[in-house]
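Yeah, one chain of the complex is gone here, protein chain that is, but the others are all in their spots.
Letters A and B mark the chains as written, and numbering starts fresh at 1 in each.
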Amino acid sequence: MSAGAASSPRARSLARRALDWIANPWGKPRFLLLVTWAYVGVSILPVLVAIQFSFNAGRSMTAWQGFSLTRWYFGDPVYSVWHDPSLRHALIQSLKLAGFDMVIATPLGVMLAIGLSRWRSVAASMSNFLMLLPMVTPEIVMGVAFYLVILHLYTFIHPGTFAQALGHVTFSLSYVVVIVRGRLVSIGRQYEEAAADLGATPWESMRYVLLPLLLPAILSSLMIVFAISIDDFVISQWLSCGAGCDTIPIRIYGSARAGPLPAVNALAALMVYFTVIALGIAYLLFRFLTRGERADRSTRLLVGDMAALEM
Amino acid sequence: MYPKWLWPALAAAGILWLVLLFLVPFYAIIGVAFGGVDPIFQNPVPAWSPWHWDFASAIDTLKGFLPQHEYWRVFLRTAEYVAAALTASLLIGYPVAYYVSRHARRTKALLVALLVLPFWVSYLMRMLAWVNLFAPSGLVNEVLAVTRLTTQPPDWLNGNPVSVILALVYGYVPYLIVPLLAALDRIDQSLLEAARDLGASPWQAFVHVTLPLSKTGILGASVIIALPMFGDYYTPNVVSGSPLTSMLGNQIDIFFHGGPQPSVGASLTLILTLFLAGLTAYYMVAVARAHREGER
Partner (left out) sequence: MQSLDDARFRGANIERLSWGARVARLSARGLGAPRSGSIGLSRRQALASLGSAGITAALPRILTSARSEALGPGNIPLARPERPVALPLNAAPIRSGLAPETGGTFRLYNYADYIDKKVVEEFGERYGVVTELSTFENMDEAITRMASSMILPDVTNISHERLVQAVVGKLLQPINLDYVPNLGTCVWPSLQSPFYDVGSRYTVPYVVYATGIGWRSDRISENIAAMDNPWSIFWRSGKYKGYVGILDDDRQALSLAMLYRGFYDINTEDPVVIERALADLRDLLLICNPKINESQAHTLPTGESWLHEADSGDLLGAYLSDRPEGYDGSTLRFWSAPKGRGPVNNDCWAILSAAKKPVLAHLWLNYLLDPSVAFNNFLYTGYQPPQVSLSAESLIERRIIPRNLQTTIFTSDAFGPGSQHYATLTAKGNAMWQKAYARFLAGT
């Protein structure tokens, strides 16, 4: 059936054998496998290369000039992230905004999630729709809306850190709600009903049963809100007060075309490290705190959660 | 067991926040778009009550979208880039999602994690990485020089539409793959096995069973990336600083950051929002129709 089988193995050229291997009708689809791993490589490789150049010993962003662990992070006394005031300020501003976002959006979102998932009425469905809107709104529209509203209506709010923080919380709320709601659905009402049977008041039931059960989701959303806030660009830029309110993505945007030094790579790499660490913590906390519940559902749960984030 | 008022009470704070800081800002766009202009500073003076709305400037801006008028070409160019980027993303993303959902068994969890990873790397960081690769002395030109595919290294980052489209694909394809993956996961394996039992070849099974069943997934994933792409302005700015590749989002950006004509910018934003809302409505109608057909 396979065309090349007729000739002897030695006569078959390398290309022929490669084609056979790819088009093997009995094996796994090798072509798709190649495509998939090629895609994964191409999508992650540029980021890895950019991170690699943050360790470049020289000033170039494209020519590797040797390895230097700390030059662009805190070694170089003028241009490194720690010493260059504008870069350091961007780093601190990003962390500030992310911290504010975590502290405000998480409690607000948890309460909203609990309320929305158990409230049944027309107003509840409308509120649900409202809660989902920020996820489907293009960021430039949100940026413009915010900018105009603080310019013309909420004139006591000036573009700056406070306005940026308000914007971050607004778009983070939806993510928190989706994560916490997913968790609420998976634990169901059984535990609280059991607590009620055992004589707990509503307050005790919520405090000692529901919230501890929600803890994995709450901690995960803390970390995810951190990651989202650090990565945000559009809202931060529109509500910025100038150089003093620049976050890391804004600095990258400003420098990407201006012949920058690898210090920008270092700054961007720091952003990646923070995000990966935050996600790693979220994932590990989630798995650790739900270890008792895991039969064989955990992978699907996590993938489901991840997919839920995008729906 | 819980009092009925507890749930609305819990949700109240969040809803109030969203109303004050999400709905009201939208209304501010409308107020500015339909408002007046301060004669001295040319700053917009928003009109808050519908009685004072003045549609003249907004209608003027809308007229600019008619063929041969000032916004038509930008709109057309944006639509072209989005269509090209969407097609390329589907061509790349669908096989990947298909493989991961249907065939990867031992490596599935790892692959899913690797596919989700670019989500969490900031878009700007990925664009920076892209710019570095395509810089005149970057990796891509080096590879091209070594393999002698071109005599003169092409200038990727200066008004090159191909770069912009490729950058859009690179930036948005992760957002396409994950929903597509979720949709393909939901297709029941037994349907495919039934088709094979009935004598279909793998290719025929794909075309006649998998593809139609994944239509809503494809549509949903396409909408998820097409919507933000229409409002994208930072990708052309980073990858190509030239007006030749300017998109609709750039126009809005110019009117707000480049000069005191925010009312035009507000009208443009309003038009963009309505256009995208129209697309979303079309998507929701299509999904609802597909569900109804599925039920029959």
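Basically, contacts are C-beta pairs under 8 Å (C-beta built on N, C-alpha and C of every residue); 3 or more make two chains touch, one makes a residue touch a chain.
Since the model is a prediction, treat every value here as computed from it, not as a measurement.
> In the full complex, which of B:158, B:210 or B:280 touches the chain missing from this view?
In the full complex, the listed residue that touches the missing chain is B:158.
> Of B:43, B:107, B:210 or B:280, which residue touches the hidden chain?
Among B:43, B:107, B:210 or B:280, only B:43 touches the chain that is not shown.
> For the chain left out of this view, which of B:107, B:210, B:261 or B:280 touches it?
Considering the complete complex, B:261 is the one touching the chain left out.
> Using the touch definition up top, pick the residue from B:107, B:242 or B:280 that touches the left-out chain.
Considering all chains, including the one not shown, the answer is B:242.
> For chain A, which residues touch the unseen chain?
The list for chain A reads 151, 155, 158-159, 242-243, 258-259.
> Suppose we count only contacts with the excluded chain; which residues of chain B make the list?
Contact residues on chain B toward the absent chain are 39-43, 60, 63, 68-74, 77, 155, 158-159, 241-246, 250-251, 254-255, 257-261.
Criterion: only the chains that are shown with their structure count from here on.
> Distance from the CA centroid of chain A to that of chain B, rounded to the nearest Å?
Inter-chain centre distance comes to 17 Å.
> Quick one: which bits of chain B touch chain A in the complex? Just the residue numbers, please.
1-3, 6-15, 17-19, 21-26, 28-29, 31-32, 44, 46, 92, 95-96, 98-100, 103-104, 109, 111-112, 114-118, 120-133, 135, 137-139, 157, 170, 173-175, 178-179, 181-182, 185, 202, 224, 227-228, 230-234, 237-238, 241, 249, 252-253, 256, 262, 265-266, 269, 272-273, 276, 280
> What residues of chain A sit close enough to touch chain B in their complex?
For chain A paired with chain B, touching residues are 25, 28-29, 32-33, 35-36, 39-40, 42-44, 46-47, 49-50, 53, 60-63, 108-109, 111-112, 114-116, 118-119, 121, 123-124, 127, 130-131, 133-134, 136, 138-142, 144-149, 151-153, 166-167, 169-170, 173, 177, 192-193, 196, 202, 205-206, 227, 230-231, 233-234, 238, 248-249, 252-253, 256-257, 264-265, 268, 271-272, 275-276, 279, 299, 303, 306-307, 310-311.
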